[in-house]
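Handing you this structure, nothing more for now.
The complex appears here without one of its protein chains, the remainder shown in place.
Letters A, B, C and D mark the chains in the order given here, with residues in each chain numbered from 1 onward.
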Amino acid sequence: MKAATAIGIGATCALILMAGIMEGVSPPALINIAAAMIVFGGTSGAVFASVGMKRFMLIPKLYIKAFTAEYADKSARVSTLVNFAERARKDGLLALEEDIESIEDPFLKKGMQLVVDGTDPDLLYEILDSEIDAMTARHKDGHSVFEKGGGLAPTIGVLGTVVSLIHVLGNLSAPETLGPLIAGAFLATLYGVGSANVVFYPVCYTLQALSAAEADERRLVLEGIMAIQAGDNPRVAQEKLLSYLSPEQRAVILGDDGKGGGSSASEPAAAQAA
Amino acid sequence: MKAATAIGIGATCALILMAGIMEGVSPPALINIAAAMIVFGGTSGAVFASVGMKRFMLIPKLYIKAFTAEYADKSARVSTLVNFAERARKDGLLALEEDIESIEDPFLKKGMQLVVDGTDPDLLYEILDSEIDAMTARHKDGHSVFEKGGGLAPTIGVLGTVVSLIHVLGNLSAPETLGPLIAGAFLATLYGVGSANVVFYPVCYTLQALSAAEADERRLVLEGIMAIQAGDNPRVAQEKLLSYLSPEQRAVILGDDGKGGGSSASEPAAAQAA
Amino acid sequence: MKAATAIGIGATCALILMAGIMEGVSPPALINIAAAMIVFGGTSGAVFASVGMKRFMLIPKLYIKAFTAEYADKSARVSTLVNFAERARKDGLLALEEDIESIEDPFLKKGMQLVVDGTDPDLLYEILDSEIDAMTARHKDGHSVFEKGGGLAPTIGVLGTVVSLIHVLGNLSAPETLGPLIAGAFLATLYGVGSANVVFYPVCYTLQALSAAEADERRLVLEGIMAIQAGDNPRVAQEKLLSYLSPEQRAVILGDDGKGGGSSASEPAAAQAA
Amino acid sequence: MKAATAIGIGATCALILMAGIMEGVSPPALINIAAAMIVFGGTSGAVFASVGMKRFMLIPKLYIKAFTAEYADKSARVSTLVNFAERARKDGLLALEEDIESIEDPFLKKGMQLVVDGTDPDLLYEILDSEIDAMTARHKDGHSVFEKGGGLAPTIGVLGTVVSLIHVLGNLSAPETLGPLIAGAFLATLYGVGSANVVFYPVCYTLQALSAAEADERRLVLEGIMAIQAGDNPRVAQEKLLSYLSPEQRAVILGDDGKGGGSSASEPAAAQAA
Partner (left out) sequence: MKAATAIGIGATCALILMAGIMEGVSPPALINIAAAMIVFGGTSGAVFASVGMKRFMLIPKLYIKAFTAEYADKSARVSTLVNFAERARKDGLLALEEDIESIEDPFLKKGMQLVVDGTDPDLLYEILDSEIDAMTARHKDGHSVFEKGGGLAPTIGVLGTVVSLIHVLGNLSAPETLGPLIAGAFLATLYGVGSANVVFYPVCYTLQALSAAEADERRLVLEGIMAIQAGDNPRVAQEKLLSYLSPEQRAVILGDDGKGGGSSASEPAAAQAA
């Protein structure tokens, strides 16, 4: 599902609010401008100081990515790559040149172009591999911003609570106002713990999972491209690529094109091998 | 024992409840709908936001697995593989073809099929090895869901307690109701800490142990298949595979078929080598 | 932006102070000499005891570095190295000798000198690689000082609070002074948590990021130097080096010099490959 | 010393009890059946749920091991292996056959048997190396049980305290009983923190140290066996094996048999090289 992260965060916030109301908390009692300034402003400032302007400015883009990105369809990639392998086997590597224009994924396109250009296999592997590593490092620059936010927010929340308590404790002479004041002091902790666990960490985990999935998909593409260049038998190439898929995805692919192909004995096995 | 995880969780909950009753806690005092909503709903929401729909939907299946799965019988695998190695030595690799149909384990079946198909050893190793790695990665997707739940639940419990305390502190004018209200506030912490330590982490650890045991068993099978394909002496193959077993399991196997075999001097040694 | 760390720290402190004033805290109430002595003096003492005089004396230099250092311009490095590669291809390695004088970066200068001196490629790689490792180790000596400070400050803050509370609790006979005294006790916690999260960790993270960026830039230079020495085709060298840049940086470089160069088909692909 | 772990645990418990009595705590006030049920029962249940029946049943055996096991005498192993190397040099590998019967250590016995059987060196290394790895993995299964106990006990202690506090707070109407009730509630925390730090972690660390020492000793034996099979000069073999010993142990061995041997110049150096 596309917007799981946004839905999860929204639902959690709504649920906590609802439960609070059920207990008798009035929603305005949960709002405190000063506490919000300390926690959200302070966390932003500390994150800004930690990661610098350039990475800080990525935050809106990363939120959008976490809220809308979809995982790549690895099954489709396997089919595409096996088709290329069949074509290369039949008509030679150069026959793939006309297909390259229609490839949308830039990584696959670049890889196929390098194959058609006759790049040396070792160099081809090195270029694509360091491209994947560099992408992973860039992604880490992104999601680590949220990891730092998740680590800093609760302690800055505690800091906000301590600041408020210092005010409260300096004015013990008016005991009838004490309860609401202490309650207000705890709001900073609430904001800090809540934003870390309901927003920052889930967004960070989602970005990590997206990054891992994208790297995994590119490794699949890299392995497929190497097999195409080496002129591997398309069935052998498929066998290698299938290990990147889950058993369910494999069953679909093998059910699709298995009818016309050989080596049928290994198919039910592969389909069950979870 | 098959259902250790379920029994352990159930017994722990019963025990804590009993001890509470012994101390004078009335069981209804331990139930608070709003706190449960915050902790279980909030944790579910945050986990959902962290891992996405697809992995979230695995949770029921993973509970069933943690509660019912049994560890693979590695001793039986060793016997099977040594038998195959003996047969391959005597009658050639192709003689194994008829045995493949009766293999139940899909991984072993796939591997043996690849051997009989005459796959190149390096390719065979690569395919099976990346199959094991992919399985481990898939398993990690599963048990990390519970790990995230175990990490989030206690802090969301604290968050629930803070929400309740904010309500309590805003109403200090009625001191006679204060005790039960504060008690109720702590229920959220209780639910959070309890579910993490009594349910989420034990389930996570059980799934991790199952995954490690399955990977270990498949490494054993992989090593056995490579030995069969290489035409190793069955006794050498057995010697290699035995290092995957505990000393007790080895003693059983060596006691069973050691009578007719050679190299008897190394058997007592192996049986004791713990 | 150059001074992100200083600005972030300053803004966060100002913001927390402002929020405190909004809540009614009088700024002088946030100052406590004894608490500051315990937290800042105690943390300094414990850090000094942990890292020794020599590394302790680096602290002012490291603050200046974290507050003013800029990330290296990797795009410019790629252009320089590709230019060298083209020149070496055309006129031979020795033609680079006159360019060496004008190189400002000492690492690139040393590497080019070694190339011109005809150093053996393996030895060249070994010398430059161990230079990078040694730099990373020296940097770690630096930023780990702040990491230790960030770890020690909050607990020493708690220690200061406990010391104050011991005084407070020993004088319960004057309840009217109790509030401000307890408030004062919490200042030590405030100082400890605040300095760790707003100063020490952000400075540590900034230094880590600077160190990683510098090591990354030097790896790029090392790869470029190896390619120059090996007499690689300048376009192949550029292709390798581009993987160190972000897609945006690549687009700029390829837009710049792509017009006159060959292999144009791979450029849009590379520009998009993020 | 053999029983350091048991003595350390006993002394610590006695000391804490004594200090408590000095402060005026009456020993019966430290006993609370319900708290003990929650903490020890609950931790046992959660550990049982985490590791399953088979590993849970190892606990008594592991306690005994932690309380009685002694570290292997590596010096004696070096002497034995150097003697074997000398004999093999003089009389050939087969001359060692009669010595094998008298070897007590099963690992050394198995290794020497494989040498005398004429096993291929690579296979020999592989079998013994995977035996060591399997032993380490089995040991980890053991000591990680205590590590999990040490992690779970304090939080289950907090959980027990919360359960008790819920009872206390529900009955604020009788303030004169409040103190002892709250004191009782804290006993669960005391039991949890105490058992983790005084029992579970020390036992876990002891088992880890024993496991590391045993693996280290077997690596020494493996290196010695490989040297014997390769027909190394006994003095070279000794030089290699000595690096596994501490400087003190080396001094003893070199003092013992150095008198009759050559290469005397390196002995004082080795004896001091700490």
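A few comments on the model shown:
Assume a residue touches a chain if its C-beta (ideal position, glycine included) is under 8 Å from a C-beta of that chain, and two chains touch if they have at least 3 such contacts.
Not measured: the values here are computed from a predicted model.
When the full complex is taken into account, the listed residue touching the unshown chain is D:206, out of D:164, D:206 or D:229.
Of the candidate positions C:59, C:82 or C:156, contact with the unshown chain belongs to C:156. Touch with the chain omitted from the figure is made, among C:75, C:164, C:195 or C:211, by C:164. Residues of chain D in touch with the missing chain: 1, 4-9, 11-12, 15-16, 18-20, 22-25, 29-30, 154, 176, 178-180, 182-183, 186-187, 189-190, 193-194, 196-198, 201-203, 205-206, 209, 236, 239-240, 243-246, 263, 265-266, 269-270, 272-274.
By the touch definition given at the top, chain C reaches the unshown chain through residues 33-35, 37-38, 41-42, 45-54, 56, 100, 106-107, 109-110, 113-114, 117, 123, 126-127, 130-131, 133-135, 138, 148, 152, 155-156, 158-160, 162-173, 184.
Criterion: only the chains that are shown with their structure count from here on.
To fit its Cα atoms onto chain C, chain A must turn through 70 degrees, a value rounded to the nearest 5.
With chains reduced to the mean position of their C-alpha atoms, the one farthest from chain B is C. Chain C and chain D have CA centres that are 41 Å apart. None of the residues of chain A touches two or more other chains.
In terms of inter-chain touching, the protein chains here are arranged end to end in an open line.
Working note: touching chain pairs come out as A-B, A-C, B-D.
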